[in-house]
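Left out: one protein chain. Kept in place: all the others.
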Amino acid sequence: MAEHMTEHIALVVNGTPREGDVEPRRMLVQFLREDLELTGTHVGCDTSQCGACTVTIDGMAIKSCTMLAVQADGANVKTIEGMQAADGSLHALQEGFWAKHGLQCGFCTPGMIMAASDLLARNADPTDDEIRHAIEGNICRCTGYHNIVLAIREAASLVRAGASAPTPTSITA
Amino acid sequence: MIPNLFDYQRAASLDEALALVGSPGTKVIAGGMSLLPLMKLRLANPERLVDIGRLAELKGVRELPDGRLAIGALTTYSELAVSPARHYGLLGDALPDIGDVQVRNRGTVGGAVAHCDPASDLPAVLLALDAEIVARSKRGENVYAADGFFTGAFSTALAEDELITEIRLPGPRDDAGSAYASLAQRASGYSIVGVAAIVIKEGGSAITKAGIALTGVGDAPYRAKAVEAALIGNEGTPESIAEAATHASDGVTVNGDIHADSEYRTAMAVAYTRRAIAAALGRLG
Partner (left out) sequence: MATAVQDVLGTSVRRTEDPRFITGKGRYLDDIKLTGMAHLAILRSPYAHANIRSIDTTRAKTMPGVIAVIVGADIPYNPLPMAWPAGGASGLQNNVSTPRTLATDSVKWTGEGVTAVVAETPEQAIDALEAIDVDYEPLPAVVDAEKATQPGAVQLHENAPNNIVFDWTVGDKDGTEKALAEAEVVVRERLVNHRLIPNPMEVRGDIGWYNPGTDEYTVWMSSQTPHIQRLLLTAFVTGIPEHKVRCISPDVGGAFGTKIFCYADMALVMFASKLIGGGRPVKWVESRRESYGSTIHGRDHITYVEIAGRRDGTVTGVKVKTFANLGGRLSTIGPGIPTTLYGRVLSGCYKIPNVYAEVTGVYTNTTFVDAYRGAGRPEATYVIERAMDLFANEIGMDRAEVRRKNFIPKDAFPYDNPSGLGTAVNGEKIYVDSGDYEPAMDMALKTAGYADLEAKRAEAKTRGKLLGMGLSTYIEVCGVAPSKWIGAVGEGWGAAMWESSNVKVHLTGKVIVTMGTQPQGQGHETTYAQIVSHELGIPMDDIVIQHSDTQGTPFGYGSYGSRTSSVGSTAAIKATDKIKDKARRYAAHMLEASVDDIEVDGAEYRVKGSPDKKKTIQEIAFALDLGFSLPAGMEPYLDETAYYDTPNCTWPFGTHIAIVEVDEETGETDLVRYVAVDDVGKKINPMIVDGQLHGGIAQGVGQALWETAVYDDDGQLLSGSMMDYALPRASWLPSFELGETVTPSPVNPLGVKGVGEAGCIASTAAVANAVNDALSPLGIKHLDMPFTAQKVWHAIQATKGGRA
């Protein structure tokens, strides 16, 4: 077998410059999960159907299981781990998902939140139909999507209210 | 799943890409939305990928002086959806339902055209619009008419050493109405039947030109010329549209699979052709 080279890549992940040497066949999701140990981004299928691996590049949602790590060389990637503010306060979407019980097992949640962030960047006040259409690339097997729609709607209203939402200090708040 | 090993080369310029394209075992990758899933399942096993994804000269949508629209091959579906192309009724219909937002953010126009999935939506749109596909090779530039370009499943008229650089759409016209209607395969999102329709009435009440193209139905996206012929001179009554639509799969060997056997797909080709034509006429006012 011919010798295959690795490629050096440098990119910004959650605001931090990161580098690595990867086989060209390494998918971005593997680079994030295995090399950078950002395991919040998940793999739920092998055919680009489920969206559990969704991250954003320059704010645009993409499926990191269907992008080579070398293709992301130089990119500005955001994963679920980068959604909280520097002071640890939750992003409005995280707040919305928590408040409205938009998750159960939590496995699809990071991808769902990242896909929703793409929507809210384009549409500050989406209708339920627009929300449902925007998360068509993300499968949730637990919630029936009912509360995910409520969660994203809640997040949109929090954003419109002009803030990333305050974080409750207690679950009973 | 994990692809087989391969070598990777990112093209820094179009000339560099053209120097690499066409060598044995080499595949071109742009967004990768079609190729990478096949490679992950090891159904495609190229020895080398040439990444053209950064070629700035292949990006963007511009209006040509004669009113035509030139779409760079690396334009993504998402970029196309916010470009002047969205004003073509059939593109406005088709784009929001191609794949999902993540696919539309990565998938490119040139990639979809070159890959020629038998159920891909964009080729049908290009066929109906009489688009031109511009390709480059070391030998020079070549302009293909969409009609005739899509030769079979995953097969086009593109030569081995050619790269698609641009898609050109005819300029918009006030006397044309167009629409896209499709029935999706639920799991994959690909079209069981997709119909692109454009009808033109050059003065008067009768249809003078029509472009009707279908995807998902046969080996490759195709122009339904018998439908078009039946529409010419037609006033566009419901009955006449319905009659014209019955020719939707004339001469085509219709696909069958677990989601749609050939009998059902044939019937849906007719139904969705009728719906697309009616919607196109509706937009003509």
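Observations
Letters A and B name the chains as they come in the text, with residue numbers starting at 1 for each one.
Here, a contact is a pair of C-beta atoms (placed from the backbone, for glycine too) under 8 Å apart; a residue touches a chain by one contact, two chains touch by 3 or more.
Since the model is a prediction, treat every value here as computed from it, not as a measurement.
Contact with the omitted chain, checked across A:T56, A:Q71 or A:T109, is made by A:T109.
Annotation for subunit B: contacts to the undisplayed chain at residues 1-2, 4-5, 41, 183, 186-188, 192, 258-261, 263-264, 267-268, 271-272.
Even with one chain removed from view, subunit A keeps its contact list with that chain: residues 23, 25, 33-34, 37-47, 49-50, 52, 79-81, 83-84, 90, 94, 97-99, 101, 103-110, 113, 128-129, 131-133, 135-136, 138-149, 168, 170-173.
Definition applied: only the chains that are shown with their structure count from here on.
As a whole-number value, the distance joining the C-alpha centres of subunit A and subunit B reads 30 Å. Against subunit B, in their complex, subunit A makes its touches with residues 1-2, 4-5, 7, 23-25, 27, 46-49, 51, 54, 60-63, 65-68, 70-71, 73, 115, 118-119, 133-134, 136-138.
Within the complex formed with subunit A, the subunit B residues making contact are 1-8, 10, 29, 32-33, 36-37, 39-41, 47, 49, 51, 53, 78, 96, 99-103, 105-106, 187-189.
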